[in-house]
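Showing just some of the chains, left in place.
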């Protein structure tokens, strides 16, 4: 395993040092990434977090119009309650704090513990659970939170920036999640620095369908196929769960090791698929947004927009990874 | 702590024993770190070994920095440290288990008092219940519960049967090991292995495996403190 690290143990801290040096708009304190300018009185604070290895999620989305703080855990390991507590207190501007939590047992438990312990702050929580690959959620920990997290953080962040109260920000976050679905496909495994070798072996001619974002194998293995077919697998799964209609916000997301050139190929197929269903891709993102270290593959996330969500998506944002309107 | 503490039927388990338990558990987790991570790679995200090793190293450091004055303190400190340092699913779950065990033993006795095997068996059971509550998992869901719950039952049974502490701990260890092994054919229903559905069959649950190590450390701690 060759990785650009000094040591697996220091990876997260070293990267945070780099992040703080690269982005004057961020401040890093005790494994919490904050907006440099601090909380704005009266504004609802947005806190998210999760394991590292998904960059730019979450720290890359801290800034105007999006998150107030991110809590990065170890690689693929949710943060500990202390981080979440520190972040929650640091961003509270008196209007309460929304926790954006991806639905993984670890994230849920650690955020819950933190919320309980922060009894001095009004905390609401939204669970992101958009991954349609997890179907029988009665017999699972429920659907995973994946790409829709970006949409939830952007859209709720925009409403918070407008000064909306906590209940409203939580509502729009829920609404965004409810309207969003994702599906991911891996061409290769990733290699975590601590394990030092690929999490799973994937033969040359096969892909993993229905992966999450932690380098775990998917729901099934299937023969490798052209981009058009792989895109259709993802879109079929999404469309089967939430029929595509109206204006869509679509993200074609790289898992970290996929060339942007290929993501555009996938996007072309996804866009054509949506058009074929009579829907319109009104807004889009193509690139690495929610990654699994060096995994090759992609995920598609679709959100059925309404006027409010469109307006909030278009609102100004200024973070390391998403920026427009400022 | 004398030899009779663990060999005798009614001997107490003192602070040194619990410190030894945590030390033995930490040592075994460090040694088996890569195996635990590999188990997690098969049906999870390849971090269970590093997670627990990081957490238990911190437990050792915490115990050294602030030597506990009672069994309850030792266990509560361990639980708090695991919660503060591990993260992931296993951090809050193991952390709550140890904290709950500690709380259950924290009967306001004078520091330094040894606890009875019966009290420990009850506390252990309370710890397992804490995990079940927090994780909303039941037996058969292919989680740490499948190793911890049989261990708790074995402890309670040996106490009821009036067997010696050594025997009690050995049976608990065996029950946990059997329980961990029994997770192999199960389909996961909790934690991230559940996303794999049927594909989780055929692999031992990493959390059940680490639970078996932690329970087995009770017996090595017992013989070490008995011998020492």
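Should a chain be cited, it is by its letter among A and B, assigned in written order, with residues numbered from 1 in that chain.
Simple rule for what comes next: a residue touches a chain if its C-beta (ideal position, glycine included) is under 8 Å from a C-beta of that chain, and two chains touch if they have at least 3 such contacts.
Just so you know, these numbers come straight off a predicted model, no measurement behind them.
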{"item": "Composition of the entire complex, counting every copy that the file contains", "value": "A x2, B x2"}
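We adopt the following convention: only the chains that are shown with their structure count from here on.
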{"item": "Whole-Å separation of chain centres (CA-atom averages), chain A against chain B", "value": "34"}
{"item": "Sites on chain A touched by chain B in the complex", "value": "8, 51, 73-82, 104-106, 109-110, 113, 133-134, 136, 139-141, 144, 192, 194-195, 199-200, 212, 214-217, 219-220"}
{"item": "For the chain B and chain A complex, residues of the former touching the latter", "value": "37-38, 41-47, 49-51, 54, 83-93, 134-135, 187, 189-192, 194-197, 199"}
